[in-house]
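Read the structure below first, then the notes.
All protein chains but one are shown at their positions in the complex.
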Amino acid sequence: MVSALHIITAALAAAFLLGLLKEQQRGLAYGITLLTLALMSWISAGWLWTFASTGTAAVEIFTAGTEPPFAINLRIGLAEAALTLLINLVGLLSALALKDTLLALGRRAMAVWLVAVMALSGIVLTRDLFNLFVFFELTVIASAGLVLLSEHAKNDGQALAAGFKYLIVSQFISAFLLIGIIFAYHATGTLNIDDMAAAAPLLGGGAAQAFALAFFLIFIAVVAELKPFPANGWALDIYESAHPAFSALFSAATGAAALFAVDKLLLIGGDAWLPMATGIGIVTFVAANLLALPQTNDRRLLGYSSIAQTGLILAVLGQRDILGEHTLYIAGGLLLSHAIAKAGLYWLSGLIAERGLEAWAALRGQPLLIFAFVSFISMLSGLPPFPGFYAKWELIHLLAGEGRIVLLGLILFGALLEAGYLFRWFGYIMKREAPTEVVDNVAHKFGAVFATLAALAAAWALSLVWGELAGLQFDRFNMLLALPLLFALAFLLLDWLPVWVKNSLAIAGLLAWFYLTYTEYDPLRMIFAVIFLIGGSLTLLASYHEHGRRIGFYPSAMLMFAGLAMLIRATDSFDFFVAWELLTVGSYFLILRGKHSEPHALSYILFSLGGAFLILAGFALATQGAPYFDLAALADLVQPLAPWVFLLLAIGFMTKTAAIGLHIWLPGAHAEAETDVSPMVSGILLKAGLYGLIVLLLTMGRQDFYGVELINAMLWIGALTALIGNLLAIFQEDAKRLLAYSSIGQMGYAMFGLALMNHLGWLMALMFVINHYVYKSMLFLSVGGVAKRTGTRQMYRMGGLITLMPLSFIATLIGIIAVSGVPPLSGFGGRWIFYNAILTAEARLPMILIFLAGPIAFLYLFRLIYTIFLGQLKDEFRRVKEAPFWIVLPQMIYVAILLVVAVVPGLVLRHVDAYLNHFFPNGGLIWEGTTITSQFGYWNPVAIMIIVGVIFMTLFAWLLFVNRRAQKVKQFNIVFSAERPFRPETTHFAWNFFAPYRKALGFLTLPLVTLFWSTMTDLLHTAGDLARRFYTGNGQTYAFHLLAFVVIVYLFGMGVRP
Amino acid sequence: MIKRAIALLLTLAVGALFASLLVGYVPDSELNHTARYYAERTAEDIGAANIVTAIIVTYRGLDTLGEVTVLFISAAIVGLVLAQGRVLNNAPNNAPRQTRAPVSELLSTGSRVLTPLILLLGVYVFVNGHLTPGGGFQGGAIVASGMLLLLLADPLKQFSHRLIAVLESLSGLLFVGIGVLGVLLAGGFLDNRLLPIGTLGELFSAGVIPVIYSLIGLKVGAEFSSMLASLSETNHTENSEET
Partner (left out) sequence: MISLAQMAMAAGFVLILIGFYGALTQRNLLRMIVAFSLANTGVHIVLVAVGHMRGRTAPILDAAVPVADALTRVIDPVPQALVLTAIVIGLGVTALMLAYALKLHARKHTLDIAKMTELKW
């Protein structure tokens, strides 16, 4: 094993050796630089391997042949090895990305680079306080010098100014550091960190106070290197102006080293200083994320994000009193995620010609780089399967266990802000106009591409490692090895295959998984399993219609299905949450594929992540410190915790079912999605939320929250959602939006049924689950097919398509009969059970609302079929053909299913009914032959089918007979006296179809909720925009900030400390 | 002036912090355990009469290596920054340098006499660093001041950057090399007992300390000289740009 000391000596020797070369031998100098960095990485990697595989204790390295504390010593342990490897590798890869600049500037620049990397390793390795100072100063000087490298490329003086600002601030920092060190030495008689940590607690009286003051100066100086809010304006200027390869080092490696230095300091200071670290960290985390919101410069945005992440990790270090032995796992997970992702993103930014966020649309032609970008932002947002996810899970659980709720809330809030701007950025990449200058010549920028891809590989490798560690530490499964997820990820490798091959594989995969697991499901889960897996493969049939390769569709779709498949098998909170996040992410990518879906996909992911955070908080509260719990154990929770948990989980699940107030993401997301995606996200994905609610209600049931029966609140929410959803649907002009709003209403019914908490209510909710899947998938497909053929989704522009698209018409007709709940189709069964159910419940008022919602549904359904298929055909659509085969086929299958279920509803419901007896023993149905009896009456589906069929045929025949001599009227033959219609569509009968109702009920559809949420986001943006003006760009102002920061922390900290 | 008022306020707040440090300061009456170790053991273990030198070169040798590196990269960056400017400003015109009025006879003659003496003094100071106050840094600075004198006497004088760079790099390499030899042959990195400790107070004593300190002296002298040269050359280009 090569001593870790040689990380330092190798770099120094190489740096000095470079001076011996001639100025012209630049290639040779560059080669030596790379070799040295590789050697340094190799030494670190060797140690990391040793520690990781054998678990040996840390190794001390003495210098000067004398033992510490009398001579400087270094130490390498697991954390040190990992960090130096990170630093050296980032140094190596950045040197690759910097090739042109380094070659142009020559050996001196390379020597400075080597020294910078060496000094960062030194910060990590040293155990001597003053030596730490020396390495810090080396870092400062080398960094200030390296900022100039970018001056070479751009030559606009910005980097010069930024570097000078950095030097100003560092002068203050080093003065504080030196004064602190000398007084700490005076108080303890040593400079060795471990020795000082041992000596400090033994001090008494005046010495202890003097030491505390000295330590404060050291601590605040090192923390200032972490760019805490608000003393960080200089760092942002550096991030913005420096060469991205340097920023990668500055963000990933410098941040990591400085954090480790803080960690060492906390060892000296002890627990008394932890609150200060936490406070500075969390304020920085939230503030930096808030300030990042209005950013438009990519590198500055990444700078804000870097600062935020560093703040978060500082806050985590400050929680070590409760995190204990898990600190390394949590802080390490967050740190490595941040470092790899941020380095990767900075390298990537080296490929982008312009600095606006939209300019990144240039990446669009490069699937691999897009995948890298997605991996990096998922990593930063703490999504599975990346290490940050495990870290976040553990962190939130431990915080909740100790009751540190405020901190927990702030962390989740900040994380949501961060996810907001990161995913907004991703939306730009996928949807904005690509700049004329695309990613320039990838071969030319080989270094940056190579570095980015290396970071990508590291990201996934690390996920595997963290998953394994989770298995060792907390007995969790490694989610990356979960079969459904692997299957989904496999599509990343298969993305070069044509659509039909991938589609067949996907369908086969879903069915095979069902076959493998179907024995495990109880009847309740079986319903969901069938919808998710069999139903999923049915909707996938429509995807055969697509041609080419459809890059990115299958990985996203299968990720969603993997999440769904894992969700219903999850038995404990961790598995459940992993599955929840996976399906959220997968569906987000799916929705984003729509042509105009950028803003809607963003609001979807934000609401979903917000909801997921609430669920996470709920789970964390429920476990009380344990890493996870059996979902069934939710039932054992008691006051005062239980209602809080219930509330958090219920709101979390309701974001997915788009309950009123949390619904604004749904219409856009569902309507703008691609034709075959809409049924997936509407028919299938919404059920995940209902599944969550079912699990919640089955275990926790009725909860009393300060006198409010929560289940009643839910009843009201369900009823209101049904009413408002339906009302909004009738005023839509866009057919897919109409269907989307209708889904909101339908989910309201289902929630209402569940909230009734009786046998029939649940039966009805489950019936809704099945029915909604079938008819909403079918309707979205048929409307999507029509939209595909006509090129519009505006209903008033269609009309009379019945003869041209008869199959779509039949599907729509059957669909709306089923939705409206009139006999003879299955919708009626749902209604029948439903009315029985509410008769058994006591909630009269919401019941009235639900009743009201019923007829409203008729209105929009009537409009749907009437304006699209009936009436007169437009000229431009004379040649329209029936929807494509693969889109019609699943519709016909759905028609068949609806008819079968209509006749024999018992096929499914019987088992569910019986199963529900476990939970609600009273009030079940009696199934005899074809008759179903409740306490209020009976229902015979077969008889109804026959009766309705007869009536229908009679009426139909009569109509044909009466109408044989009907006269046709032109649609636009309305005469306006000397008035030309302002907008032609206003003359169409189908425009603003329900105007009278709008007059009467319009006040109910005012977009108050939308207004609320947009005001919220505007407020956040404005706050961020105002606050960032605080960074005036004047180096002197930054010095004021720093001193003010020191003084404020001093006043606060010394007041708080015992 | 609000700005000045805030500046004063902040300075006073920091001053209050410093004041409490000052008030809480109690001078030691005897050496603390670290200092005691050095006082007792230096003569025996290191063999250097100057305890501060023993600490700088051996006990805290890693700091000193870092310190030398600070100078090294400062010089490199200064050179880089100013060289960049030169390329920028001077690339198009190869016009001959403008000549200045010669400096005074006194200065140029004096510098010719004094420079060798200054260099000698510098060498003396760093060679004897382990015995007397002084050492590599001080000696190096003295050597560089000799260079400064030369530059003052003849502002257009060109030093060989190449020679300076080789001197600087070789001494740095040897410093690191001796340090690593310590790992291989003696007790650890920068252990001075590669060579015999000798008798306390003699020139050839304290193991490799005189060697290292001489290298540091050369290196520091070279680095200061290189910075001076870079700065003075830039000055010409600035001037020539203005004319």
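Labels for the chains are A and B, by order of writing; each one numbers its residues from 1.
We take it that a contact is a pair of C-beta atoms (placed from the backbone, for glycine too) under 8 Å apart; a residue touches a chain by one contact, two chains touch by 3 or more.
Owing to the predicted nature of the structure, the values given are computational and were not obtained by experimental measurement.
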Visible chains in contact with the missing one: A, B
Touch with the omitted chain, as defined above, among A:Gln25, A:Gln158 or A:Thr517: A:Gln158
Contact with the hidden chain (one of A:Gln24, A:Thr56 or A:Gln171): A:Gln171
Subunit A, residues in touch with the chain not shown (by the definition above): 130, 134, 137, 140-141, 144-145, 157-158, 160-164, 167-168, 170-172, 174-175, 178-179, 181-183, 185-186, 191, 233, 236-237, 240-241, 1028-1029, 1031-1036, 1039-1040, 1043
Those residues of subunit B which, in the complete complex, touch the missing chain: 3-4, 7-8, 10-11, 14-15, 18-19, 21-22, 25, 27-32, 34-36, 38-40, 42-44, 49-52, 55-56, 60, 63-64, 66-67, 70-71, 73-75, 77-78, 81-82, 84-85, 89, 131-133, 135, 137, 200-201, 220, 227, 230-231, 234, 238
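As a working rule, only the chains that are shown with their structure count from here on.
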Approximate Å spacing (C-alpha centroids) for the pair subunit A, subunit B: 54
Of all residues in subunit A, those that touch subunit B in their complex: 3, 5-6, 8-9, 12-13, 15-20, 22, 61-66, 69-72, 105-106, 108-109, 111-112, 115, 119, 122, 126, 128, 130-131, 134-135, 137-138, 141-142, 144-145, 148, 151-152, 179, 183, 186, 189-191, 206-207, 209-210, 213-214, 217, 1040, 1043-1044, 1046-1047, 1050
Complex interface listing, subunit B residues touching subunit A: 6-7, 10-11, 13-14, 17-18, 20-21, 24-26, 28, 32-35, 37-38, 41, 45, 58-63, 65-67, 69-70, 72-74, 76-77, 79-81, 84, 162, 165-166, 168-170, 172-173, 176-177, 179-180, 182-183, 186-193
